[in-house]
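Let me give you the structure first, and then I'll get to my questions.
Only one protein chain is missing from this complex, and each of the others stays in its spot.
And then chain A:
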């Protein structure tokens, strides 16, 4: 598991951790059943607060991506690839919904938004992968 924290972003630390673990589960580099470091070990390794790592794990638990067993630690949940794909699709939908809401507020029409989306898609923009 790789986690790289940046101080040069407005994204909260817990969100950075959750996002990076989520991406590694989605990409398959963290397989289902794989153990995650304990909350306190991860806090130590990253030199951050225990509460911050706890919050990141809780976020992932809520999403159903990891399971925590008292006394045993946290593991990547046993989710099927089809389910993972569905989750990712839902997330894309959510992000698009937000973009639609914002563009409506700005008075952007559908054509304009689709045009913008086409440009972004052509440019191959993915900041995380």
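Keep in mind that, in the parts below, a contact is a pair of C-beta atoms (placed from the backbone, for glycine too) under 8 Å apart; a residue touches a chain by one contact, two chains touch by 3 or more; residues count from 1.
By our rule, contacts and distances are computed from a predicted model.
Engineer: Missing chain, UniProt name, options "ABC transporter ATP-binding protein", "Multisubunit sodium/proton antiporter MrpD subunit", "Ubiquinone biosynthesis protein UbiU" or "Polar amino acid transport system permease protein": which is it?
Structural biologist: Hidden chain identified via UniProt as "ABC transporter ATP-binding protein".
Engineer: For the full complex, which residue in A:40, A:72 or A:90 touches the chain that was left out?
Structural biologist: The missing chain is touched by A:40.
Engineer: Touching residues of chain A against the unshown chain: what are they?
Structural biologist: Listed in rising order, the touching residues are 10, 12-14, 40-41, 43-44, 47-52, 55.
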